[in-house]
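Left out: one protein chain. Kept in place: all the others.
By written order: A, B and C. Residues from 1 in each chain.
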Amino acid sequence: MKTKRTLRRPFFVVNPKAYLYGEESLKLAKVADQLADKLDIDILFTVQQVDAAKIKAETKHLFITVQHLDGLTVGRGMGYILPEAVAAAGVSATFLNHAEHPMAVSDLVKAVKRADELGILTIVCADSLTEAKACAALNPDIMVCEPTELIGTGQTSDLAYMEATNAAIRAINPKIKILQAAGISTADDVEKALLSGADGTGGTSGIVCAKEPAKVLTEMLQRVDALKQGGKIK
Amino acid sequence: MKTKRTLRRPFFVVNPKAYLYGEESLKLAKVADQLADKLDIDILFTVQQVDAAKIKAETKHLFITVQHLDGLTVGRGMGYILPEAVAAAGVSATFLNHAEHPMAVSDLVKAVKRADELGILTIVCADSLTEAKACAALNPDIMVCEPTELIGTGQTSDLAYMEATNAAIRAINPKIKILQAAGISTADDVEKALLSGADGTGGTSGIVCAKEPAKVLTEMLQRVDALKQGGKIK
Amino acid sequence: MKTKRTLRRPFFVVNPKAYLYGEESLKLAKVADQLADKLDIDILFTVQQVDAAKIKAETKHLFITVQHLDGLTVGRGMGYILPEAVAAAGVSATFLNHAEHPMAVSDLVKAVKRADELGILTIVCADSLTEAKACAALNPDIMVCEPTELIGTGQTSDLAYMEATNAAIRAINPKIKILQAAGISTADDVEKALLSGADGTGGTSGIVCAKEPAKVLTEMLQRVDALKQGGKIK
Partner (left out) sequence: MKTKRTLRRPFFVVNPKAYLYGEESLKLAKVADQLADKLDIDILFTVQQVDAAKIKAETKHLFITVQHLDGLTVGRGMGYILPEAVAAAGVSATFLNHAEHPMAVSDLVKAVKRADELGILTIVCADSLTEAKACAALNPDIMVCEPTELIGTGQTSDLAYMEATNAAIRAINPKIKILQAAGISTADDVEKALLSGADGTGGTSGIVCAKEPAKVLTEMLQRVDALKQGGKIK
C-alpha cells in the first residue's frame, strides 16, 4: 500500500470531463494551479488520460485526477487503464462509477482495491442512498451522491437537500469525505455547497462552458477562501 | 476528415498491452524506434493512454497506437477516451474491439467514425469470419481476425490456416490491410505470418515476456528486413 | 439448421416492450391473433420471456417474438436467455441489438448464428446506415433502421425519409426485409410506412398507450388489409 496524498478540506474539483483536452485543458490547469498556490486550497483537476503526464509536469499543486481507471493488474488487458501506469504518470486521484460511466460491482471493487494499493485517492459516485451504502462499504476516500430519494421530501431548498444528503452519507461512514458538485455555476453555488457541510465542491459545465472559464474559476475559489477566512467553514 | 499517416507493408506491431508502462514501455519504444529508422519499417507501438504523449515526444518514427478509444465527441462523457485528445497527443492509430475489450456495435461504429474524422488509423479485431464481415463494413484500415471457423478444416499447418484467413478477409474487402499476430514469439513465426500474405505481423507476450525483449524484437524486425531484401514479400 | 417460419409481406409487429405482461399482454395477443386470422396478415407479437409459452399456447397465428436472446449454447451461462429454450417454447422470432439493448459485435454475431440454427427469425436493429451495413453482413431476416444521417437532407416528409432509408438498406442487401416502425400511432402512419416500400410496420406506445389498444390495433390492421386489397402494396 502506497501512501496517498493528504487532501485537506475544503477541497475543490475542476472536472472538465471531455469538454477540454490538450492545450485548452493545460491552460485552465495552470490557472487552477496558481490559485491552489495563492489561496492554499487543495484542487483536484480531472484530465483526459493522455493529458495527465503533461499537466502534472507543468503544474505544482494540483491533484491530477483521472475520470476512470480499471481494476486490472500488470499483464494482459488490452485497452484498459492500468492503475500502475496512471500512478507512474503522477496521478493522485480517480473518479469511479460516475453515472456516465457505471461500473460492475466486481469491477468497482477491484478498481478501488488497485487504487488503494497504488496510493491513488478514490472518488466514488452513487445515484441513490442505497447505492451510496453499497459504495461506502468499499471505503472510498471521497463520495459523490445526489440521491433522488431525497428530492421532494419537503426540503425544497438546495441547501436543505444537500444537508440531508450529507447527513445520510455520514450516517453510513463518517470518515468518507463528501463532494457536493451538482449544478455549481457561480460562487454563490459554491458557498451554498460548502455551507451545507460538504467537504468539497466543484464544477464542470459551470466552469468550462462559461465565457471566461478562468474568471469563473477564480471567483469560485476566492469565495472558498473568503469562507475559510471568515471562519464559516473549517 | 484529417489525413491519416500512410502505413507501408510489411508493417510490424509491438503490443505490450498492460504488460509495460512508464519507463519500461519507453525503453522498448526507443529500441523499436531505432529499428524502424535503421530498417525503414513502419512500426505500430501500443501504449497505455497516459504514456502516449511522452513516448511520442521521445521517439521519431513509431506509429504511436492506443489500445482503445471511445466514439464520443467533445462535451460530456466522464471517464471515456476522447478521440480529439488522443489525436492531439500525437497518436496515429488505435485498436478497437479487441477480444479482451469487446465493443457494442453502435459504439464501434461511432469510434471508427471519430477516428476517421481525426486521422487516426483503425485496427479492428474480429473473432470469426462472420464478425470480420460485419467489421469490414466499417472500412477499418487494418483488420485482425483469427477465425475459429477455419480451425480443423484439414488445414493443419499454421501457414495454411493464415492463408485461408487472409483469403477470407480479402474476399470481403481487398483494401483492408491484414494483421496476423497470434502466437508470434520468434523470428520464424514472423516469417511464417508474412509469407502467408498478411500485410503485417507483430507480438505481445512473445516480446515483452521474453528474457530480453529488445533482443527478440530486433531479431524479429531483422527477419522482416531480410524477407524484404530477399524479395520474398513485397 | 431448422427451417424458419415463412414471413409474408406486408407483415405487422406489435411490440409492447415492457408496457404489457401477463394477462394484459395475453388479452392484446388474442385480439392480434383474431385479426391475423381474419385478415390473413402475418403478425409478430413481442412478449416478456416468461409470457412466451402461454401466449403461444393460447393463440394460433401469431409469430411469438422475444425482444432479445443471447448467443450461448446449452451448458453454463447463468442468467442468460438460451435460444434452445426459447425455440422449445414456440417462439418464432427475436429482436436483437435494439437501441435500448445494444449488443457487443461478437455477442450479436453469436446470437444471430444461434437463432439461425434453431429456426428463429432475426430482427436486427441499427442506428445508422453504417451500423446497418455492419448488421446486414450477418444476414438477418429483418432489419430496422432509422438512420440519423438521412435526417435534414432536404427530405422533410416522413415518407421521403423512409423511402431513402429503404433504398439505402436495400442497396446493402436486397434480400433482407425492412421494418419501418418509428412513430407509428395511427392507421395513417401505417399507410405511410407501407407505401414507403417497407416490408412491414408496427408499433409500441402508439398501440399499448392508446386508450383502447385493441381498437387502434384493429384500425391499423384493417388499413394494412385495405392497402393490400386496393393493390397499393404487394
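We adopt the following convention: contacts are C-beta pairs under 8 Å (C-beta built on N, C-alpha and C of every residue); 3 or more make two chains touch, one makes a residue touch a chain.
Just so we're clear, the structure is a prediction, and the values are computed from it rather than from any experiment.
Student: From the touch rule at the top of the page, work out which displayed chains the omitted chain touches.
Tutor: It touches the following shown chains in the full complex: A, C.
Student: Of the residues listed, A:Asp51, A:Glu84, A:Asp127 or A:Glu163, which one is in contact with the missing chain?
Tutor: Reading the full complex, the residue touching the unseen chain is A:Asp127.
Student: Would you indicate which residue among C:Gln34, C:Gln49 or C:Asn139 is in contact with the undisplayed chain?
Tutor: Result: among the candidates, C:Gln49 touches the missing chain.
Student: With respect to the chain omitted from the figure, which of C:Ala88, C:Ala167 or C:Ala226 is a touching residue?
Tutor: If we include the chain that is not displayed, C:Ala88 is the one touching it.
Student: I need the residue numbers on chain C that touch the omitted chain, in ascending order.
Tutor: 15, 17-19, 21-23, 48-54, 66-68, 72-82, 84-86, 88-89, 91, 95, 98-101
Student: Just checking the interface: what residues of chain A touch the absent partner chain?
Tutor: Considering the whole complex, chain A reaches the absent chain at 97, 99, 102-109, 112-113, 126-128, 130-131, 133-138.
The rule we apply is simple: only the chains that are shown with their structure count from here on.
Student: Could you tell me which chain's Cα centre is nearest to the average position of every protein Cα atom shown?
Tutor: Nearest to the common C-alpha centre lies chain B.
Student: Distance from the CA centroid of chain B to that of chain C, rounded to the nearest Å?
Tutor: Spacing between the chain centres: roughly 39 Å.
Student: Counting in whole Å, what is the centre-to-centre distance of chain A and chain B, each centre being its mean C-alpha position?
Tutor: 35
Student: Going by the touch rule set out above, which residues of chain B reach two or more other chains?
Tutor: Chain B, residues with two or more chain partners: 99.
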